[in-house]
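Only one protein chain is missing from this complex, and each of the others stays in its spot.
Letters A and B mark the chains as written, and numbering starts fresh at 1 in each.
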Amino acid sequence: MLSQDNTSQGAARSPAIDLRKINKSFGPVKANKDVDLIVAKGSIHGIIGENGAGKSTLMSILYGFYEADSGEIWVNGKLTSIHSSKDAITTGIGMVHQHFMLIDTFTVLENVMLGAEQSSSLKQSKKSARAELQRLSTEFGLAVDPDAMTGDLAVGLQQRVEILKALYRGAEILILDEPTGVLTPQEVQQLFDILQALRERGVSVMLITHKLQEIIAITDEVTVMRGGTMVAPRETAKTNKEELAELMVGRKVLLRVDKEPAKPQQVLLEAKNLTLLDSAGIARLDDVSLQVRAGEILGIAGVSGNGQTELLDVLSGISAVQRGSVVLNGVNIDKNNVLNAKDFRHLSLGHVAEDRHKQGMVTQFSARECAIMGFQDEPEFNGRLLMDNAAVTEHCASLMQQFDVRPNNPHLKAANFSGGNQQKLCIAREIERQPKVLLVGQPTRGVDIGAIEFIHQQIVSLRDAGNAVLVVSVELEEVMSLCDRIVVMFEGRIVGEMAAVDADAQKLGLLMGNAGGGDSDNSTTGVVS
Amino acid sequence: MSDFMLIAVSTLDATIRVSTPLILCAMAGLFSERSGIVDIGLEGKMLAGAFAAAAIAAVTGSAWLGLGAAISVSICMALLHGFACITHKGNQVVSGLAINILASGLTVTLGIAWFHQGGQTPLLSGDARFFSIDLPGALAVADIPVLGTIYTQLISGHNALVYIAFMTVPVTWWLVYQTRFGLRLRAVGENPQAVDTAGISVFWLRYRAVICAGLLCGIAGAYLSIAQNASFIREMSAGKGYIALAALIFGKWRPKTALLACLLFGFLEALTVRLEGVPLPLIGEVPAQLMQATPYILTVVLLAGFIGKAIAPKSIGIPYSKER
Partner (left out) sequence: MSNKTLPTWIDVGVIPLINVCLAFLVSGFVILLIGESPLEAVQWMITGAFGYAEGIGYTLYYTTNFIFTGLAVAVAFHAGLFNIGGEGQAYIGGLGVGLMCMSLDSFMPWWALIPFAIAAGAAFGAAWAFIPAYLQAYRGSHVVITTIMFNFIASALMVYLLVNVLIEPGSMSPQSRVLADAAILPSMKDVFAVFGVNIANSPLNIALFLALICCVLVWLLLWHTRLGYSIRMIGFNEQAAVYSGINTRRTIVITMCISGALAAMVGINEVMGAQGRVLLDYVAGAGFTGIAVSLMGRNHPVGIIIASLLFGALYQGGAELSFEVPSITRDLVVVIQGLVILFCGALSLMIKPTIEKLFMKFFAAKERANV
């Protein structure tokens, strides 16, 4: 009904994008249900929703990656059929993907012209592409060296190459899928400046995100998606974060975690001057020192990719200590005393991995096999020669019982559990032994609301039992509500620390962009509202 | 001195003859592998091509028709590889292996059924074979010392397929580095998703790459059975496809370096024949088997990173599917 209102409003000039009753199913899962969407020409249109709300599917349909089961796509007032990315490009749609679609070993110029070469000879193509790239760079203020090797560029610049790629193909409609996840606040600001410049020149921008503040900061209109449906179109000026958040999750968000103030005691985990170089010699961790005490939850905030993953890897024994040391329960671990993940567990460390599909579990295993990961050598699961499979099954069943994992079937393949139940099983495995130190990466990534509360409660009660907890999360709200103390990481360094009660989004945001330390009124990071 | 010269020239001459199929197969592998498709089926495609060439040349009496048949059959095998690995996302190593085994069995089975000579094809003569070509002026300069000898003995006097093989190297280089097709080919081997989102069909691009591979393996096969030899003999590819693969890796997936690797491996083989039973000063007699194993040993050593680093195209061996 609302969409009809919009249609009549925009009748004077047809909208850039008009999607009507788009449906798409994957097997029994309905990813998009009767989705309607109107994007006005020359506007920035936000699409917001939680993970799995159907945003990406919808954009993939628009960009020709998937075909809709039913529905119509109208572009600039014309009914269009888009079967492939090629069709989308011809229609004037460009897309900047969350993971950049660039060839690292190509120059910027080669990446920009790939697929849109002017001639079958490369020399000719490069010549005309260079001129066009120059023109676009000046017109939109997108300076980038055409001969730089793409893989050597900073992330923000790579994203710029992606935008140039779309413009080079004559895109009038630009889709950006979660473009800020990997950017610092400054880079975000630069991106938003670019988007505004694009809008001024008549380009329509669709911004897909799950970050409310970005919607408020940059968009003209916003549509909320939930469970595969379009919930509500709104004019950004007439809405607010609270209303959008409510629309997104379908009820009032409970971002408060019920917990007593922390009573920190002795230090159980300490990192001393940790430095970690990657294979290219770049410091992923740069002189990181921190302490986690019994009875407290330390949160690590930061834009993803600023060393949090590497820190967890070193603190859990997955990566060997290169420089500096880790002191875990009084045991010193450094490059002369290298211990692996199993040894760390024996020192009473639990570790809930950031990414359960890559690390924390094996989706092809049954739940019972996943339930002993890291503990496969424990005597209780092993006979003299063979494993005690009955004990393994029993252990899994008991974990499932205690942590309410559904369905309660140890023999079911891990892939067949929902994200929330997978995470509960991982957390159950690590918490059940009451480790003195627990590392938790992204505690609630891809987890439904009901399970989030449960998981937070479990973490808090482990703390209350006198254990130390370290939480890494890219969700600021989660860090602020769950943790007692917060440190911020930026480019592998710790750039700030504060008590959770003193923290707010602005302070943390400034630190995450490494703009902290100065006057907090100094809003280098205009995105934080 | 002139003795040494003669020995040197004849060894190098043999090197050229032995290297020819290696070069063709290495360039074939280059197209396939730069597009992200592992090709251990070079051997099988070449063998099938060799059989087709000899069979058709025997029946029609035309070497060129034989060459055409070799190319067609080899491209068909390449398309089968593509069908399995590109369309059906099968394991590329398994598919390549299947092609090798299939070629090994089919050539002999069909050969016996059709020609009744224990898997061999009838001996070819006349127009049914590619014979050596004297380059212009070869006779005239033959008496000029050194340069003349080199021109007449080494450069001139090979059959057409040898010259074609050596020409494929600059052509491959030009295609891969100087054309739109080459840019896309290199891109799809590194990041197929980027190619797809740029509006280029990954499937069609990879199919074209394996077709190029089929074409060149077919020429290599024809060289074996109707140029270098006068008939098809069972298993006549004798691991050359694998040596070519080794040379491709040794040459780090680049045309010029792969050519050098092929010449090196070819030289080793020529030397093996030359040194058979001849004791060398200081080391004594080098076992022929050691010389034969040297290309493989060198490749293993290279792959282990002891001499430089061979970095494969990033997406090699991974089937492409749109679903993420």
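Simple rule for what comes next: a residue touches a chain if its C-beta (ideal position, glycine included) is under 8 Å from a C-beta of that chain, and two chains touch if they have at least 3 such contacts.
All values reported here derive from a predicted model rather than from experimental measurement.
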item: Residue, one of B:F130, B:Y242 or B:F267, that touches the chain absent here; value: B:Y242
item: Chain not shown: contacting residue from B:L6, B:I297 or B:I318; value: B:I297
item: Subunit B residues that touch the omitted chain in the full complex; value: 38, 40, 80, 83-85, 88-95, 97-106, 108-110, 112-114, 116, 119, 239, 242, 245-246, 249, 287, 289-290, 292-293, 296-297, 299-300, 303-305, 312, 323
item: Footprint left on subunit A by the chain that the document does not show; value: 26-29, 316-318, 340-345, 351, 353, 358-365, 369, 373-374, 376-377, 382, 385-387, 389, 416
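Here is the rule we go by: only the chains that are shown with their structure count from here on.
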item: Interface residues, subunit B side, partner subunit A - complex; value: 177-184, 186-187, 190-191, 193-201, 314, 322
item: Subunit B-touching residues of subunit A, taken from the complex the two chains share; value: 63, 65-66, 84-86, 88-90, 95, 97, 101-106, 110-111, 113-117, 119-123, 125, 165, 169
